[in-house]
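A single protein chain has been removed from this complex, and every other one stays in its place.
When the chains are written out, they are named A, B, C and D in that same order, and each has its own residue count from 1.
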Amino acid sequence: MNRVTALVADGSPLALEAGVFLLSLLALVIGTVRRGDPRRLIGGVVFVGLALLFGASFAIHPGEVLFDGVYRTDELALFAKRLFLGASALTVLASLALEPVTFSRRAAEYHFALLVSLLGMLVLASARELILLFVAFELMSIPLYFLTGFLKREPTAAEAALKFLLVGTLSSAIILYGISFVYGVTGSTDIASVAPALRLGQPLLGLGLALTLAGLGFKIAAVPFHMWVPDAYEAATTPFVAWLSVAPKAAGFVVIFRLYLEGVGPAALLWLPGIAALAALTIGAGNLMALPQRNIKRLFAYSGIAHIGYILMGVAAFSRGGTGMVLFYLVAYLFGNMGAFFVIQAVGAAERSDSIEVYRGLAQRSPVLGLSMLLFLLSLGGIPFLAGFWAKLYVFWAAVDKGMYWLAFLGALLTVLALYYYLLVARRMYIDPPQRPDPVRVPGTLKLAIGICVAGVVAMGAYPEPWVREALRIAGTLF
Amino acid sequence: MGLSSYLTLAAIVFCIGLFGVVTRRNTVGILLSVELMLNAVNINLVAFSRFHGQTLGMIFTLFAICITVAEVALGLALVILLFRTRRTVLADEIDLLKG
Amino acid sequence: MDRVGAVTRLPVLSIITWAPFVSALIIMALARHRPLLVRWVAVLGSTVSLGFSLWLYQAYDRAAAGFQFVERIPLVPSLGISYELAVDGMSLLLVLLTSIIIFAGTFASWTVKTRGQEFYALLLLLVTGVFGVFVSLDLFVFFLFYEIAVLPMYLLIGIWGSTGDVPPRGIFGWSFRQTGVGTKEYAAMKLTLYLLFGSAFILVGILALFAANGSTSFSLLELQRVHFDPQLQSWVFLAFYIGFGILAGIWPLHTWSPDGHASAPTAVSMLHAGVLMKLGAYGLIRLGFVLLPDATLHWAWLVGTIACINIVYGAFCAMGQTDLKYVVAYSSVSHMGVVMLGAATLTEAGLNGSVFQMFAHGVMTALFFALVGLVYEKAHSRDVRRMGGFATMMPGIAVAFTIGGLSSLGLPATAGFVAELLTFFGTWSSVHRWWLFPGVAGAFLTSIYVLRISKLVFWGPKTTDPEFQHLTDAHGTEWVAIIILIGVIVLFGVAPALALDPVGTATVPLLQRLGVMQ
Amino acid sequence: MADPTLPIATALLLPLLSFLLLGVIAPLRRLGRGAGYVSLLLSCGALAGALLGWQRTFPEPEPIRLLTSWLPAHAGPLASVGLLIDHASTMMLVLVALVSCLVQAYSLGYLHDEPRASLGRYYAYQSLFAFSMMGLVLAPNLLQLFICWELVGLCSYLLIGFWYQRPAAARAAVKAFWTTKAGDVGLLIGIVLLWRHAGTLELLDLRLLAESGRLAPAGLSVITFCLYLGAAGKSAQFPFHIWLPDAMEGPTPVSALIHAATMVTAGVYLLFRTEWLFALTPDVLLIVAFVGAFTALMAAVLACVQTDIKKVLAYSTVSQLGYMMAAIGSGAAHAGFFHLLTHGVFKALLFLGAGAVIHAVGSNEITHMGGLARRMPQTVIIFVIGTLSLAGMPFFGGFLSKEEILAAVWAGGHPVLCLVLLVAAFLTAFYMFRVVFLTFFGVPSEGRGSAVSHHAAATDGPPHSAPHAHDPPLIMAAPLWLLAIVSMAIGLYFTWQHPAPEFAAAARDTVATVPVPGWLSPLAVVVASSGILLAWLTYQRRTIDATRLAAAFGPIRHAALARFWIDDVVMLAYRGGLLAGARAIGWVDRYLVDGVVNALSAAVVMGADRGRRVQTGRVQDYLYGVALGLLALITWIGWAR
Partner (left out) sequence: MTLSILAFWCLAVALVGSALAVVLTRNLFHSVLWLALALTSTAGLFLTLDAEFLAAVQLLLYAGGLITIVVFAIVVTKRMVGERIAHTSRRIGGGLVVAAALFAALFRVIRTAPVSAIRPPMPGDITKLMGDAILTRYSLAFELLAVLLLTALVSAIYFARPED
């Protein structure tokens, strides 16, 4: 323990990883030692720990290099780590509101897995070497399969988890296959060695990068690698889904930046049409498939897929602005999407259903909850003075700046489609009369989590300047 | 034997694995097919490593083997769980979640 | 443009813009379950805006012209976005229009029964968006407000709207039941999506200009110094035209408007047809004409020709309706054609007429919707075939409706006349002289459907339908909106210089910039 | 001499004041008669102002113009409003002020049974009309003329529809508005074109341009024709005449003021004011003349078969307007204007007289009247004076003006038109005396009492039964007498003076001047007298059987009874063309234009629902997705390189 505190005090870059690891062990230990229902204790401890680590992350300075260049903390890594920590803390907070029936005596495993996955992400953000990158990537992924199947008594849980795992394993194989080519051509596992090799024009390297991109497409849920997403979202516990929809995807984008911006360098221009096409496909399919959904979690699954498309648009711009806007988008998406899932959690717990129908008259039953949901929906739909508006605009700008007018047009028009289904939910909440008069009971911790998300969405929307400046600054270090 | 022979061999096995992945009805069978694909990757890595005269690829292989085994183990646990709750392990019978 | 720096100490424009928003917040926060308090807070908010607008209107220095009352706060300096507000002669008039209509609209919705608190909050939020659009100089902020002006519509129509009955027919009949044509939810969704669809075009256009200028500034003042590549101008103009045109109700992208206006509650129709549709034309002039001069000259024929279609087609559609609200809604489509036509002439008279028509039509259509709302509230029907001789029971409403109708058909001494006359002068001075004829024909057709409908509803023998035997005239607060709006119609019809003086200071430099005027 | 501006401005503004008082102050309006007195008082003031102004204009050789900017523009005002005071305008002003003042007084008696509120409304309209008409008369430019032109149209609409509960009145009101509006479309286009063509709409400036030949002749015909369209609409020229007979649904004083004396003559006035412009386009003038003469004849024929006293007068108005137009078309605008003035007086007299009869009898139908001479002696005298004026008998109001028109038409080189007008004059005398004999002489109508009460509901004015018919009260009689005296005075003065025809001097050189034969004037008198004689023989002496006379003109009579089917054609065009077309376009918009939108959105939703089935739930298909995506990426990379 002392060493860990020392690490944090010194601002050592590994302090966060060490802290998270210790927290995960602590969760397991408490779960085994404590009698009765340990979920509140574990959740509380983990939340406090994560919050502290989140704070501690601001004491860490970029630029540290460890293990012979394998691990390096730069601006992007730090940004990503804060994002992961923040998202995890929010999720743990919301998880405290999970019902004891599904949760008692399993809280230890739940939090352990969550933290291990977080650990993987934290390392992933800093990994500059393919072996570490792959190991961290898998460390992040395996707990996700577990958490997806967490409600193992539900008949759907194992199904979703198994699907997730099968697709995930296949993707791992593909990534690994791709990496093997990259390694084979460069003779090195350092990401930095990719660009020089590319200049030699090795066809195998292109093949390797394409394979890797396909694998990463699974992680970020780009179409057509997205099909596991709705099933996993529907079956898993909602706080975890909130987290799943944001954190691992952000991690996927970090890897994409690492490999295709830092690694590939200017040669990535060649890739842009492909990524742009992927973005277009993802936006289009995601939005279209979301239209007919009746289950709100599935709806958000598909809408999340569409959002990934928008973020990919920023990636496809391949510029300082584009990258910065992706980072901004990720944060905005974090608040909006997690917030929406927290509301879904609250309503789902009260109504025992995830059907959109149960949102009837929510605004009249619980005005604040309804308003929060509306804000999240509108933010995701890209409506002004909410975070998502700026986010979408910025990625469009990034695309237009690169002359990809068609992509911006497509994105902007499909946003309208997205608003259609968001408004359908809004319609249930605001226009339709309520079926029951009683308000939806929301536990305190969940209220806090929703409140934080609302604050984030509104703050980023009302005054985006600091966030934008920060995002651009971070993106600037990559170019 | 040259490197390309190994690479071709690995590609063949990879594709056979992929074929198995998309055609097998039994989830265990799918898992096995994925294993084949991963195995092909290992061949690739080791071959590259050898032809570079380094150990990097072999180290990678080591990690890869461990990780895949862990994945398969988890997958099998899930299959057992699924079987317990749903009485089937056939992929096309587990479609409660769709659309 | 050296006058831009005329900064006033009091942020008048911000006050005008945000006063409704603040009162909306107050309503949401304080006025729970106190309906009367809600209304008075709303009145207070709109009064603040109205008062300051009036002050602004007289304080605007006509001799100096240009943008005045500039406020600028950097919002996102890293991307060249700043909260930059100012008015020129054109926006000045439209700000005044907006504040008049929201003031009237607050009173017109006095009788909203359910969920009044939310209604007023949303209404005021909407108005903030409209004000914002008219006063913002920064394209980004412009767009921001634009979206705010559109979104609350959805809930306003969806919750407080009314549902009509549209039987599915024709080759596309299959889709009618599926989309729920006629219901308020359908109308709300259609309106919102259509307008957002348009805003997508606008957005890409704005971003393209921003990017073409090196991504340094969204300020209109900055961008108008740039001469953009003609090809870029050309498609950006088309994007703007589609985007703003949808809001302005250009044919054939107008179909959201009749459904939306017919389904919307009174104040929303007033505000929407009265102000929001103008926002489309305003945007096209402000963004399209100012920033894209080459494309404006190139595409004016398209804008004008479609405007002619609008005028005649809208008038015919209005004539063919049997639903009172649809008549008024289609008349808006027709009249917005006049606005677009005047603008497309690219002449002083035409452009002035266009802006004047924005104002005039704004007021008279608001009046119409206020009256139709009253009739609907009392008679619970919008079907003109069942009505008749209402003037015996509601003489005040009948007279007011007729006055509105007369303004709408361009009778002198009402604002509508001045606008149409100027537009007609403009058309004959423009390159495309033939535009005059559809324009005049539209005015004639308007006289037919307006008088016909007022005859069917109000004049003639009293209906024998037992449902309509005990209707009452407007009373109390219901008069406020009617009297204000009629007063404005007549005032500006008799003394058009009130509006034309400031408007001229904005349109003449614009035309000079386009090179069509010395 | 003193400046005429002030009294004239007063004359113009007093009715406006009256309108504002009655319009804005609702309690005052609801006073009813009180409102009437206010309006009447101010109207008398206006009359005084007009007279004073008229008298002061005599010595003024040059027109006085007063302008104030109305529509500002960058390079000077686009349009102004103001006053143009010259001989013609002040003379017309006096006519308007006089008739309007008298009609307002008359209405106090005629409408004394009207509810208070609606009486107040009536006077508000009347005041507005007086103001607008005076504004029209004094307009210094075509724009102001147009503005007031529309306003009088509005007043006409409002007053025709005054008894709006009657379906016929409501219908007639919109019909009048639409028909004149159709002409106004032309006027408006003409004004816009002229503005572009000449750069100004000021009458004085335009005249200067026109007379100095600086107005490009190309395209001018179109402009004048458009202006003429407006005039034709307002002045009920064929085929726009259809609205005027229907307009008789309004109260009779309104018909006297608006649809006889003042508003309908606005078209003639417009042409008179712009005669120098029309002089540049002789082809259009020709149209004016021919249409005018045709209208005169056609309306006269129609008037012969009417049984509604007001309808007869209405058609006679149409006919007389045709006279005036024919004169203007022949290049003698002054003759037309002169007839306008005299006609204004005696036609107002006739209408008010007819109103007195209707007021007394309670019916419009002349078949329900008869033998009223004994009961209403004053009315008879007055009505006969008016009738003789209209017939153009010497010593009466219309004598000289009608004669001048005939001469002018002859001098303009249109002997055929002159002949047509003579026929019309014959018919005029005939149909007017038909009315006189049937109404005031002949069989009293007691035996037809039941028919009267049967029809009473369908007529205006308070129902009285014929037996109790009596002369009107003073408030109605005084205006009648005044008008009769004025009419007689004009007639006597001009018969006495009989000045040399002015048109010879006034005729422009563009119009060929033909010497007028001396027999024209006696011929006209003879023609009119024979018309009277025929009427006397037919309806008084019954030496000629009316039915046989009618049978002799069988087809024409049949056609005339059907109003020559013009109304039917217009109705068909309105219902079958306009309304049906509108309904069709409305259908197209709803089900095709909007249908596409709905179909698109429905298709997207359906497509999305179908697309959802890709997500089968079977994991192999998910794996397929991954495999296909991978394949696509690799293929693309291979291809892109």
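Methods note: a residue touches a chain if its C-beta (ideal position, glycine included) is under 8 Å from a C-beta of that chain, and two chains touch if they have at least 3 such contacts.
Note that the coordinates shown come from a computational prediction; the quantities given were computed from them, not determined experimentally.
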Legend entry - Chains in view that touch the one left out, judged over the entire complex: A, B, D
Inset, instruction - Sort through A:L98, A:A158, A:A316 or A:L369 and give me the one touching the missing partner chain. - result: A:A158
Legend entry - Absent-chain interface as seen on chain B, which is shown: 1-9, 11-20, 22-26, 28-29, 31-33, 35-36, 39, 42-43, 46-47, 49-56, 58-59, 61-63, 65-67, 69-74, 76-81, 83-84, 87, 89-90, 92
Inset, instruction - In the full complex, which bits of chain D touch the chain not displayed? Write them out. - result: 620, 624, 627-628, 630-631, 634-635, 638
Legend entry - In chain A, positions touching the absent partner: 21, 28, 66-68, 70-71, 105-106, 109, 112-113, 116, 119-120, 123, 131-132, 135-136, 138-139, 142-143, 145-146, 149, 152-153, 158, 161, 184, 202-204, 206-207
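Going forward, only the chains that are shown with their structure count from here on.
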Inset, instruction - Look at the interfaces B-D and A-D and say which one is made up of more C-beta pairs in contact. - result: A-D
Inset, instruction - For chain B and chain D, let me know how many angstrom lie between their CA-based centres, rounded off. - result: 96
Inset, instruction - Calculate how many whole Å lie between the centre of chain A and the centre of chain D, each centre taken as the average of the chain's C-alpha atoms. - result: 78
Inset, instruction - Averaging only over C-alpha atoms, locate the centres of chain C and chain D and give their separation in whole Å. - result: 37
Legend entry - Set of chain D residues in contact with two or more other chains: 605, 612, 615, 617, 619, 623
Inset, instruction - Spell out, as numbers or ranges, the residues of chain C touching 2 or more other chains. - result: 193
Legend entry - Complex contact set, residues of chain D against chain A: 604-605, 607-609, 611-612, 614-615, 617, 619, 621-623, 625-626, 628-630, 633-634, 636-638, 640-641
Inset, instruction - Write out the stretch or stretches of chain D touching chain C in their complex. - result: 69-74, 78, 117, 143, 146-148, 150-151, 154, 157, 161, 164-167, 170-171, 173-174, 177-178, 181-182, 185, 188-189, 192-193, 195-196, 578-579, 581-587, 589-599, 601-603, 605-606
Legend entry - chain A to chain D touching residues, read off their complex: 162-163, 166-167, 170-171, 174, 203, 206-207, 209-211, 213-214, 217-218, 223-228, 230-231, 270, 273-274, 277, 285, 288-293, 417
